[in-house]
Structures are given as C-alpha cells and as structure tokens.
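One structure is given below, represented as structure tokens, and several questions about it will come after.
Every protein chain except one is present and positioned as in the full complex.
On to chain A.
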Amino acid sequence: MRINCPLCGARDLREFSYLGDARLADRPAADASAQDWQDYVYLRDNPAGPHAELWQHAQGCRAWLRVRRNTVTHEILSVERTR
C-alpha cells in the first residue's frame, strides 16, 4: 500500500503509522456529556468501504494525515494534512 504524503510524495506503507478513525481529531469539550466522551474514546466506525482515518508519516516528515481509504480494496482516495 502506498500513501501520497502531501509533503514527501508517494511513500510505502512501512513509513506510516496508523491511529484510527479520523473522528479522533474532533475532541469533545471538557464540559461535553459523558456520552460524548464515551463515544469519542471508545466507539469507532468500522465500515467496509471508504473510511476517513488518521495516519502519521512517522518515518518521514512526521506529518499527521487525514487519509480516506477504501477498507475493502485498500485504495487511497485522498490524503491531506490535519493542519
């Protein structure tokens, strides 16, 4: 699998580390409900198909990336930096 890092170009999977569902970047406010926090910390979508995920180019530029990936075919649909 290859991910097209916006800073470094297309690189092999081995250079990247995976965090999970891209919703992890949407951290609830400190006063959000217990349910919101529960959902944020523990609940992940696990779709068969396109999925927005967080990856880090750990062995490269260290950029955190928002990657849309088809979990069935491993096709990378889009890559952008989180900032």
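Brief remarks on what is shown
We take it that a residue touches a chain if its C-beta (ideal position, glycine included) is under 8 Å from a C-beta of that chain, and two chains touch if they have at least 3 such contacts; residues count from 1.
Going forward, contacts and distances are computed from a predicted model.
Its UniProt record calls the unshown chain "Sarcosine oxidase subunit alpha", which is the correct pick from "Peptidoglycan D,D-transpeptidase MrdA", "Sarcosine oxidase subunit alpha", "Branched-chain amino acid ABC transporter permease" or "Putative mRNA 3-end processing factor". Taking the whole complex into account, chain A touches the unshown chain at residues 1-2, 10, 12-13, 17, 19, 24-25, 27-30, 32, 37, 40-42, 54, 56, 58, 62-64, 73-76, 81-83.
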